[in-house]
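Here the complex is missing a single protein chain, while all its other protein chains stay put.
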Amino acid sequence: MSNFVWDKNRQSRTAVAEAVFCENKNSEDLCNIIEFNVKNNTTVLLTRLAPTQRLALPEALGQQLDYDESSQTAILNYTPHTQLHSGICIVTAGTSDMQVAKEAQRTLVFNGFDSPIYADLGVAGLWRLLDKIDDIRRHKIIIALAGMEGALFSVLAGLVSAPVIAVPTSVGYGVSTGGKTALDSALASCSPGILTVNIDNGFGAANAAIKIMKQFVIDNHLS
Amino acid sequence: MSNFVWDKNRQSRTAVAEAVFCENKNSEDLCNIIEFNVKNNTTVLLTRLAPTQRLALPEALGQQLDYDESSQTAILNYTPHTQLHSGICIVTAGTSDMQVAKEAQRTLVFNGFDSPIYADLGVAGLWRLLDKIDDIRRHKIIIALAGMEGALFSVLAGLVSAPVIAVPTSVGYGVSTGGKTALDSALASCSPGILTVNIDNGFGAANAAIKIMKQFVIDNHLS
Amino acid sequence: MSNFVWDKNRQSRTAVAEAVFCENKNSEDLCNIIEFNVKNNTTVLLTRLAPTQRLALPEALGQQLDYDESSQTAILNYTPHTQLHSGICIVTAGTSDMQVAKEAQRTLVFNGFDSPIYADLGVAGLWRLLDKIDDIRRHKIIIALAGMEGALFSVLAGLVSAPVIAVPTSVGYGVSTGGKTALDSALASCSPGILTVNIDNGFGAANAAIKIMKQFVIDNHLS
Amino acid sequence: MSNFVWDKNRQSRTAVAEAVFCENKNSEDLCNIIEFNVKNNTTVLLTRLAPTQRLALPEALGQQLDYDESSQTAILNYTPHTQLHSGICIVTAGTSDMQVAKEAQRTLVFNGFDSPIYADLGVAGLWRLLDKIDDIRRHKIIIALAGMEGALFSVLAGLVSAPVIAVPTSVGYGVSTGGKTALDSALASCSPGILTVNIDNGFGAANAAIKIMKQFVIDNHLS
Amino acid sequence: MSNFVWDKNRQSRTAVAEAVFCENKNSEDLCNIIEFNVKNNTTVLLTRLAPTQRLALPEALGQQLDYDESSQTAILNYTPHTQLHSGICIVTAGTSDMQVAKEAQRTLVFNGFDSPIYADLGVAGLWRLLDKIDDIRRHKIIIALAGMEGALFSVLAGLVSAPVIAVPTSVGYGVSTGGKTALDSALASCSPGILTVNIDNGFGAANAAIKIMKQFVIDNHLS
Amino acid sequence: MSNFVWDKNRQSRTAVAEAVFCENKNSEDLCNIIEFNVKNNTTVLLTRLAPTQRLALPEALGQQLDYDESSQTAILNYTPHTQLHSGICIVTAGTSDMQVAKEAQRTLVFNGFDSPIYADLGVAGLWRLLDKIDDIRRHKIIIALAGMEGALFSVLAGLVSAPVIAVPTSVGYGVSTGGKTALDSALASCSPGILTVNIDNGFGAANAAIKIMKQFVIDNHLS
Amino acid sequence: MSNFVWDKNRQSRTAVAEAVFCENKNSEDLCNIIEFNVKNNTTVLLTRLAPTQRLALPEALGQQLDYDESSQTAILNYTPHTQLHSGICIVTAGTSDMQVAKEAQRTLVFNGFDSPIYADLGVAGLWRLLDKIDDIRRHKIIIALAGMEGALFSVLAGLVSAPVIAVPTSVGYGVSTGGKTALDSALASCSPGILTVNIDNGFGAANAAIKIMKQFVIDNHLS
Partner (left out) sequence: MSNFVWDKNRQSRTAVAEAVFCENKNSEDLCNIIEFNVKNNTTVLLTRLAPTQRLALPEALGQQLDYDESSQTAILNYTPHTQLHSGICIVTAGTSDMQVAKEAQRTLVFNGFDSPIYADLGVAGLWRLLDKIDDIRRHKIIIALAGMEGALFSVLAGLVSAPVIAVPTSVGYGVSTGGKTALDSALASCSPGILTVNIDNGFGAANAAIKIMKQFVIDNHLS
């Protein structure tokens, strides 16, 4: 029996197509999944594909992937969208949050959405966030990333009317090792209405934003 | 100096008005806050107001509150909306999740939104959820509540295209005491795009849903 | 043998006199300690003295205490200072932090320091803090209290040059139950130089502020 | 004195023979144990034998092992069973659970039991499980593996009358790192009667299944 | 809409009928559920029904329940089985485990199974277990209960060929408060093949035992 | 079957007789155990017997107990030793540790050992410990109790050659709630050779001290 | 858009200039930040710059850094202060705390403060601390570092009138792995007034000390 079952109708059922989370997969399983999708000519997003995993693929397969190291994502059979939808933006607290931010951004692009990144707006220097707040307010959904103590989530959500999707990142040391402190800050925020996803889950935040946009904004022939 | 500062422009700034979280407040502080809003003729929602706290208020103040014990919420200066907006529904895994579900529902009504509750659809009897799934699918945002192991979140999110806001509840014993297992299940779900709020935070889930609806659906004169 | 040993030279050794932490003590031990200090005519601060503990004392002893319920503190043999030193202020995120704030304030008064409380300045409504920031900046040491996610610590410390002593409070529910999230936020803050004490430890924060002030500002005959 | 004592009557006493858990053992101890069993001509299963540990063995010893890298198990003195008993099956939530699934499967084969693996049936695409549920229902014991949030355990147990042995796997990141979320989901499941073993313990799940089968189905001369 | 949906075909689907877990339910919900089953003449087991909950029921409803305080269970519309099946026994480490043991025993009786309790066989006095081990060995499934450090699970499982279902109990203090130490001991046991359920989950252990027995021993007309 | 099995040869086997830990036991079980020992005329120690449990016993049984509220212990059929052995002392960090200290002391007296308590020697006022250190050094075994941060264990163990048995106590708040911080301090101490028992386990510390004394000092006819 | 926003007015606002925390940054981001500051001729402190990160920088950039491996810090555009302010000292419990101690010391030097290190004064040999206590007492602020059980914090704070800033270090194994035990000891100390920073946060402790000194001692033209 095969090790995987492709969920080909996931997009019509849940608004976002199946993607391949590569972190726990060995080379053999990755090959099988990629070959299956090559054969079926499916457009597929692969996330958390480490450079070493990419290099371990047979050259012929690897070259079919459009690999982006800064986000550790790859796309198979990619045809760029002719036009990207706007309305979503990404805000990060620090430089170290960029890999996760880019995972979110590439997931959005793959699904037809543009998303500017407003980087390094952590609250230690509040003016950085206030400087950009008018630009940020122009978006309908805000994906915010922060590690350490995650104070950005509360401050930002108190300043905007758009829903804020918080992505805690595993940036920090001591008590914030692993991202738990930022996660709990998002969940326990004094600013009501913050929505949270798992630590470092840029892909999940993008999926949620896409699901919201497709409910309200996007006509059916897009997806 | 006074013990509180009322955030009167919160609604215009963040799409949802300030509410009073009563759980950690003593009688004196509750009285001051209610009296302030009586004087200013503000419409206010109070959450987590235990029956004992309600009874401890001076009779004259208490009678000005429209108190609902099943959701432990009260409203001051309430004028019911003539028409409620639809598009949001609430799904619960078990009977024990009802108080939190009703906190969400009353927050939504207070803000002008109708939200049917589909109760007791936990996955131990999968047919219960499948029986109602077509009704649930007609909504644009789904608030889902579950305690214990929170498996409902993943199953539901795999069946619908609407965004799912998960509210883990503190229902359970042993390893699930306090709601941590349900929370982690929502965050770690294999169904991508689930959005999570704090344990038992029906109010927060409703706020997030309102913020989304106001971005996309509601014209400005509503709020 | 007696159950306690009075550390009478603690003030000369450590800058702050011994106080009695009452939370874990039974009536018999409290009586013995108070009687000992009555006999020795010592001025003593008692903290975390619950109203029920106060009432359980023999009337004769109880009446010798200057008891303040809002801070759950009592003072034996108190002679008010003719003049209080300024330079320390207290900032709270919410109304529910007031009991701990008042424990800090009364400890400061007992030691000869005035400390205004700037209450309810949590970052959900950032304008509340910004409104008061010029007043706050006039102080040499800032004691800040916050429960829930403790974002106030980071924002405040990024706006002032005075050292910030963070007191996480056990205000919150779900993941923030017990104050652990606010504590970890203070410790992991992106704003460098925040100093932290134990959860709900208003007394400890006041002690630290006093030790700093006595090093730098206060002449020897004060203490 | 020797570093180990072989429990040679474990099979007659507990229904399953002693096996060698290799994870924490150094080369010297592994050699001693294998040599002892070579000398005594015992048939032995070795689990968690990493490829590097296998390679570090002296060539002569290593070649006596029937090593299977996909399950990280080895068998010494193996004579395949002429016929395998049926009645047990294995269900996995995702591709990444396969190594643990194969540890269970090889333990079963070693003890005379066949066990088909139904792979990648996680509930994000519920149809995958429902597609196979009739096949799964034909078995008397079901071993289920899932990482992340482990929702598969609850859904599966609500659909079948056979006992479900849950093996949480250390597949996941953020809050599910290490397998704790899947474990707690199995223990706190709303579907009553789920039985759980330690995280990644495919060997233990197989042992339990074997003990049940031997109680009820298997005649004595098998083992 | 009603707060509950009765899963009436659960027994045919999963081998054990739906039961009512009362711990988190208020009086109103309990009444509705009992009345529904009175009306439908269903035989139902209620677990974790505290004496105070039982007393809060309307007298007419309460009297229809066969309530047993020692196990905190009640049965509605109970007709005792004319003959009970044997094969399952219960072993406890200490006297304090009895309430959970009785929850398991009553669940078994309700489903037609006899189960002697071998009480107070904790390993501090190993002779107590060894004295009874021959009796215990005569059973096909063993449910074992232990709090504190849960060493009984490992010792027992090393002495018998029957499968052992471990029920960790919340008996203990300090590091074992809440039953977590006993739970982890069961999961991490050096004796392979132990199966575990949630802390204090006597009902779940009984359900698992019943599912096994029905697979192998019981003919269809029983249930 | 009875709910308990008395381990009557525990003293000859393990040097200390069986005692009754009352914390998790209901009235019926306590009565049965006491009656059994009244009938057999056994001398028995009962620990963690709360005043309410004592009062709930039938008057006739209760009066047979020599109950001491300060240590929450009772003794049945007690004949005081004509002479107590010396060599063990007890040191406490604070007044709040006294109940646990007295549990240890009464366990020692019951077994024939005298043990002075040196109370309130916590390291905040180091002179208190140094004042008594010569007296403490005269003992062969030191039982030390501390809550909060448990620094006493390390300081004391660095000053004496006798073995130190650390009893962490559940005295403290915030991060030290429940005694975990004091426990970890004892285990992680920079002073080598500290021996630790469970939180609040004065009985266990006394048992360990007795076992050591009986190995080395006490002739056989004592026990 | 750039990945970082330089907070150039942080020193005037918060008394300490922005520094670069390098631990989570990749080579590209480090280069961009250094180049930006080279171009602007800013004097900058870099912390947690591992030797491997230093080596990975382009040679031209790397040579502009004054790198110190023992503290893993680097300084760009450094002009040594002609005179250092005194008043701060550093005390360590063990040799293994030196890297963190040196991070604090170099941060202080960078900001114009001298700080002698009193090393290896852990309380297992109390005389070592008492030997140096008179020297330590001559300082106005004490930064104390300890791993394992962190008992040094309590003992030291009980002996001096200067404020103690505790830096728990991740030195230890078993229960003290990661520094959590030392952190909780500092927070739960029986010596009132200890101030705590995150585990291994020598930089933060130095920042706090600098903020205090600048409030009280240093005239404005220094910084």
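For this structure, a couple of remarks:
A, B, C, D, E, F and G label the chains in the order they appear, each numbered from 1.
We adopt the following convention: a contact is a pair of C-beta atoms (placed from the backbone, for glycine too) under 8 Å apart; a residue touches a chain by one contact, two chains touch by 3 or more.
All values reported here derive from a predicted model rather than from experimental measurement.
Residue E:150 is the one among E:150, E:163 or E:202 that touches the chain not shown. Considering the whole complex, the residue from D:92, D:201 or D:215 that touches the absent chain is D:201. For subunit F, the residues touching the chain absent from view are 13-16, 19, 140-141, 157-163, 165, 183, 187-188, 191-199, 203-204, 207-208, 210-212, 214-217. Against the chain not displayed here, subunit E makes contact via residues 93-94, 122-126, 148-151, 153-155, 157-159, 172, 174-176, 180-182, 184-192. Interface residues of subunit D facing the missing partner chain: 1-5, 7, 10, 13, 18, 23-25, 29, 33, 168, 170, 178-180, 183, 198-201.
By definition in this document, only the chains that are shown with their structure count from here on.
Computed from the mean C-alpha positions, the centre of subunit B lies at a distance of 35 Å from the centre of subunit C. Subunit C and subunit E have centres, each the mean of its CA atoms, that are 50 Å apart. For subunit D, the set of residues touching two or more other chains reads 124-125, 157-159, 174-176, 187-188, 191-192. Chain contacts here follow an irregular pattern that is not a line, a ring, a star or a complete set.
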